[in-house]
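This is the structure I have questions about; it appears just below.
For this depiction, one protein chain was excluded, whereas all remaining protein chains were kept in their positions.
And then chain A:
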């Protein structure tokens, strides 16, 4: 006798077989980078282009495991990060979902020098918006289908909290780069300049404030726990 539970199990086991087969035929090409060689250079992260990068202070982060990458029914990919550990694992998970990604987790107060490459996000790839999960329950964003096309790379840099990998990060930068991605060169995080017309509104309270780009770029929002 077959019921929902049995059929679901069957479908999931088929999914395992399909994925295993896909893994064998897919070559994941790691992006060239040097995580170990972090050079201090100054750059205002969000200031590079309001259209292409967003810097936020994310608070109220809780959750486990470190991350989850889920393919949505509509072809998008949902990403959730609960702890800023294992960037390579997240990269390979995203690669498995068809998204080439470069992920760097840096110590508090440090972020990757901008720009990381030719930027494609300004063309409105993130038109549907990139959000950060509801207050207190983690960071999430969704990459809609086609937002990171062939030849482009999703580039995520996180300045971790000094108090722990699973704590709200100090700052985050997310962008889409066309073509080659420069290795992460760590530079001090600077508050976003007012070039996007939005002054930080919580400067005395946290390291940075949330910023959302006005043109449909990757905006990240944050809520306090």
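Note that a contact is a pair of C-beta atoms (placed from the backbone, for glycine too) under 8 Å apart; a residue touches a chain by one contact, two chains touch by 3 or more; residues count from 1.
Everything that follows uses one rule, which is that contacts and distances are computed from a predicted model.
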Item to check | Protein name (UniProt record) of the chain left out of view, among "RNA polymerase sigma-70 factor (ECF subfamily)", "Glutathione-dependent formaldehyde dehydrogenase", "Extracellular solute-binding protein" or "Fe2+ transport system protein FeoA" | outcome: "RNA polymerase sigma-70 factor (ECF subfamily)"
Next on the checklist: Contact with the hidden chain only, please: which chain A residues?
Outcome noted: 3-5, 7-9, 11-13, 15-20, 23, 60, 62-74, 78, 80, 82-83, 89, 93, 131, 133-138, 140, 142, 166, 223, 225
